[in-house]
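With one protein chain removed, the remaining protein chains of the complex are shown where they sit.
Here is chain A:
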């Protein structure tokens, strides 16, 4: 690049290196965010899908009463559309390590099962384990503190101890449930008779084909004299958390894109300022024969140089941050990232946005500058006449303050842009923090609405009143409330919908729960309609997840659910908000009804053991015991990483917003250099010049902060709405982060003061002669 016009660009850049650095940083920082989000999204989505598909999840699982014989299985394999089938058994048990009990999902698999459906990777040990051995899912290993042996209790059986002979990775395993894998021989040690009640099938085709084939198979099985209790067909090929991954990363990507737009605005204003200073030079270039296109080209080249530098700076950190985020998410979702390669399109997209956005945004001010006629350029004096002739007159008598304010208001357009930048940056910052805050508040709140400390599920239903009587008077126990819960399937148009429940029984599940209407142990927030009332059989209150699944029925609408083979039609009377639970329809408990679980409140943790003992003595065995606190951890883990990412993005917005302010103040000072000289020849001391400037900057910073805080509320509401709906099916409440707002206000004012101080120092240091000869 030896042509003088490029030499000029190079030297101009060197001379304005402060601003170039500022623009580059702003773009680079936002590109890191975009690149990281794009990388994380791509890698996690790909790996979640790969991991999940690698387990060859059953397309449809049919629950057959009485189990499946080998003969029947062979016949099923030849049915139309069924590419493969296997018979399994799953049951919910409890596992004890030390003094704590955890819920355990036991997968009973024949020793000779070819493991072609619902498979897992053996990480340690071998399959099958001996009769007294068990393999644990690796997340269970961690949950249970890497035990060498575990004591398991199956419903209706006796405790038995198993040696942990190995660990497996089952990508479908989620959250706080311990997954254990054993053979029918192992199950016999626990008491229950092995029955292969689950018919797991592989069916080629889309969801509709899968549903149809599964129904056909069920019809055929029924015609053969078997009873099909339920059909479950989770979304084909989609990881249980796929939609959350999709939507949350998309939202974050949106944040990152907003940061880039902000950065591009910083570039545009900064370039605009640089060009305003160069207007006369542009005029001269035109008298020397430079065309508008040539001038535009050189300045676009400058912009491109900034964007390229930013892209080069950002690329590696973006990818590293993205992989780190992907890694953290993978840990949370129990995924193995086997392939960290980043598709070329991600890099291409990053490059395109990184180079394209600044160029596009800069195009308007650059074109305007390049179009300047020689006449206008030669007339240009570096400052624009005041937009208003009316002087602003606040702070009576204080000349300095009024001068500073008048200066701030002089360039209306620039002021508006600076304020917009500060506001946007601040709004996203406070909005992000408020969303994080809302999230925490909501989870706290939602869990606080469960007034029970633990829930015991029973191996066999027991009369509700019997439970109440038994538990009355247990020392330390303050309340006991029986309830019955059964997995249910919505029925529409007389046809049972294949349930979308994943094998963990949680994700995608739908429960029908009967509670005492005057339940003291839960008081979920009412969203619509009303709560359940005594003496009103056949009514139901849905939680928001259930309401969504049923198509948001209005109060008064009837819905039909099939539970344990029986259809129940219920009139919906209300919808409640429930944090951390599957889709549930609550109905009123009949006094004589049976209960499948009991919720307990106590002041003394030992009361739980005593209550359990009391029930056991009466022949009522506990299947699982889940302390409410565990729910909290499960929800927290989901949310924490999202909040951290949100806060990181918010911090980034703060950086870009501050850079914008610094740039604007720098321009304001440089532009008025000559004026400062004139002020000084008229007797102003350098100190006065400096002070006026700092006052001006601080005023802008303060205004920007206040606007940002105001604009941050709707931003938080919007983001909270999206995030809440994505994760819990409910918008988050608006919980403004006071700390975030105060931090932004302080940051805005401090950054404004600092940015101006730097510029003002420079201005104050110039001699009168410097400023007057300043070009």
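Quick note on the criterion: contacts are C-beta pairs under 8 Å (C-beta built on N, C-alpha and C of every residue); 3 or more make two chains touch, one makes a residue touch a chain; residues count from 1.
Methods note: contacts and distances are computed from a predicted model.
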Looking only at "Carbohydrate ABC transporter membrane protein 2 (CUT1 family)", "Putative ABC transport system ATP-binding protein", "Isoniazid inductible gene protein IniC" or "Ferredoxin", the name UniProt gives the absent chain is "Putative ABC transport system ATP-binding protein"
May I ask which residue of A:115, A:131, A:257 or A:290 touches the chain that does not appear here? A:290
Among A:8, A:124, A:466 or A:610, single out the residue that touches the unshown chain. A:8
Residues in chain A touching the chain absent from view: 2-5, 7-8, 11-12, 15, 280-281, 284-292, 294, 373-375, 378, 775
